[in-house]
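Let's turn to subunit A:
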Amino acid sequence: EDYKIGLSNGWVGSEWRTQMIEEAQAAAAAWKDKGVNVEVVVQSANVDVPGQIAHVRNFISEGVDAIIINPNSPTAFDPVFAQAKEAGILVIATDAEVSSPDALYVGIDQKAYGAAGAEWLAKTLDGKGNIVAINGVAGHPANELRVAGYKEVLAKHPDIKLVNEVNANWDQAQGQQAMQNLLATYPDINGVLVQDGMAAGAWKSIMDAGKTDQIAATGEIRKDFIDLWTKDKLNSGATVNPPGVMASALNVAVLMLQGKELKEPATAGQYENAMYLDIPFIDSSNLAEAAKQLEGKPGYYSYTDQLSIADAEALFK
Partner candidate 1 sequence: MTTDLVAAQPARGNALKRAVERFPFLPALIILVVLLVLNGLYQPRSVSFIGLTGLIKTYLALMLLAIAQTYVVYAGDIDLSAGAIVSLVNVAIITAMDALGGGTGAVLAGLGIGLLVGLACGIVNGIVVATLRLQAIVATFATSIFFTGLALYVMPVAGTPAPTAFWRTYGGRILDIPFVLYAVIVLAVLLLVLARTKLALRLLSVGDDQQAAFQSGLPVTRIRLQGYALCGLFAALAAFCITGDTASGDPLVGGKMTLNSVAAVVLGGTALAGGFGTVTGSVIGALIIGLIGSLVFFVGTPSEWQNLVQGVAILLALMAGILVGRRASR
Partner candidate 2 sequence: MARLAAKAVSKTYGATKALRRGDLEVEAGEVHVLIGSNGSGKSTLCKIVAGSVRPDNGELLFEGHPMVVSGPNAARKIGIGIFYQELSLAPHRTVAENILLSDLPGGVFVDRKALNTKAQRYIDLFKNVTGDNFHAGAIVETLRPDQRQLVEIMKALSSEAPILIFDEPTSALDRAQVDRFFEILRELKDDGRSIVFISHRMDEIFALGDRVTVIRDGETVATKRIAETDAAEVIRLMVGGDETLTAAEPHQPTAVAATAKTVLAVDALSGDGFGNVSFNVAAGEILGLGGLHGQGQSAVLRALFGATPPTSGTVLLNDKALASSSPRATINRGLAYISGDRRRDGVIAGRPILENVTPVHALKQRLSLATPSSLREKAKPALEALRTKFAGFSHPIGSLSGGNQQKIVIARWLIDRPDVLLLDDPTKGIDLQAKTDLFQLIRKLAAEGMAIVLYSSEDAELLGNADRILVFNGGSVTRELTGADRTPFNLYQAAYEAA
């Protein structure tokens, strides 16, 4: 069997994305052992939404069997996915959900991601205290889902007061600056909700301010940070959005191309087309394990997790 799968990535601004593509490429290669030739063609560039729509159109021209996309917009691809489906192409989105009924989402539940961090923080703070949140890009769906996730949790903890929320655009340096400003104006905060790379920045400000012992803050999953976390015994917990999501999606895609059927149809999420993967969580209890997985990896490498072929097969009839 030969399959051609197109991978589209619309933003190349982070190591996480690079790792995502590398893992997906490795996953495709692994199918060789099963006697399946999976050829991947990749389009990965900084593009705007129209640019990524062009990615999909290019894949249609190229005549791929399936498209796996990390989309720049949840809703913008509806028409073009419909076109892909017309051309008999399987479309799977990963990392961010899409509204198209013609596509499937394989990835984590971003809302649960936000909730997990907040649960951890609430538990760590014993349900009371002042916290601030540093969010990603305002208006970006993944960000808004995460925010909705943590807000839902915080609603259950009335003694935790969210004193301010700012946006630092998933940028480490901006996260650091935002944290610095927040620390100056809210000297009495106990906790911080912050995501991804910005967490490393926020922690840097916390440490610079000498407040490492007084503040609990969510963290991130790159080796650099895990090392720091271990070394300085930070009071942190990190929800994992593994870069392996695209590899997982690819494994699912190949099985679907083989004509297999899911045991449980993918109907989760607000668009009822999602298949959620487990969300690992790192805190002091399993930090050492995570560190071990990352041993020998470069500093930018993220803790990861993916559906192996076997895991994926287990999901199918």
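Selection rule, in plain terms: all candidates are chains of the complex that A comes from, given by their letters.
Convention: contacts are C-beta pairs under 8 Å (C-beta built on N, C-alpha and C of every residue); 3 or more make two chains touch, one makes a residue touch a chain; residues count from 1.
What you see is a predicted model; the values in this text were computed from it and never measured.
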Complex partner of subunit A (touching, any copy) among 1 or 2: 1
- line: Residue positions on subunit A within touch of candidate 1 in the complex are 7, 9, 12, 18, 21, 41-51, 53-55, 57-58, 60-63, 73-80, 83, 99, 137-141, 144
